[in-house]
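With one protein chain removed, the remaining protein chains of the complex are shown where they sit.
Up next is chain A:
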Amino acid sequence: MSFPGNSRLLNQISLLVNYARNFNTSQILNQARIGTFMRVVDNSALGKQAMLDGKPPKIIGIYRKPRIAELGTKVIVAIKGQKKKGVVVGLVRLQKPFVPRFDSNNMVLMDDKGNPLGTRILVPIPNLIRKETYGLNKIIAIATRFV
């Protein structure tokens, strides 16, 4: 289909369609909960491949009683047809003062024993995760920068 000389009109129509597609009467939930897609930020082969293929991991379980993931909570994800554990390392949701808010929902992959699959984390991670009660020393060890 082609409309010669009406490229501007077509542009406007496509913009309108975009507006209509994303129109929602309720507010966006920035929480990470069961069903949200995360972004793997370590350099593990599995995580890299999944992000390259455009099939990011999906949360299917959260080790926390209100099933809403926060900074430092452990989660189960479905990635490339496998079930893996991981730690949430950055969130888009509104945070308390002095706690960073990230532009994407980040996570680091682990095996069942709690050892990280990768050897390095490529983005900064929040200082809050260094708390002793969180017990994430193995992940802190491979981090490059704290915010």
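In this text, a contact is a pair of C-beta atoms (placed from the backbone, for glycine too) under 8 Å apart; a residue touches a chain by one contact, two chains touch by 3 or more; residues count from 1.
One rule holds in what follows: contacts and distances are computed from a predicted model.
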item: Choices "Large ribosomal subunit protein bL19m", "Putative exosome complex component RRP41", "M-phase phosphoprotein 6" or "Gaa1-like protein" - which one is the UniProt name of the chain not shown; value: "Large ribosomal subunit protein bL19m"
item: Residue ranges of chain A at the interface with the undisplayed chain; value: 8, 11-12, 14-15, 18-19, 21-22, 28, 41, 90, 95-104, 106, 122-124, 127-131, 144-147
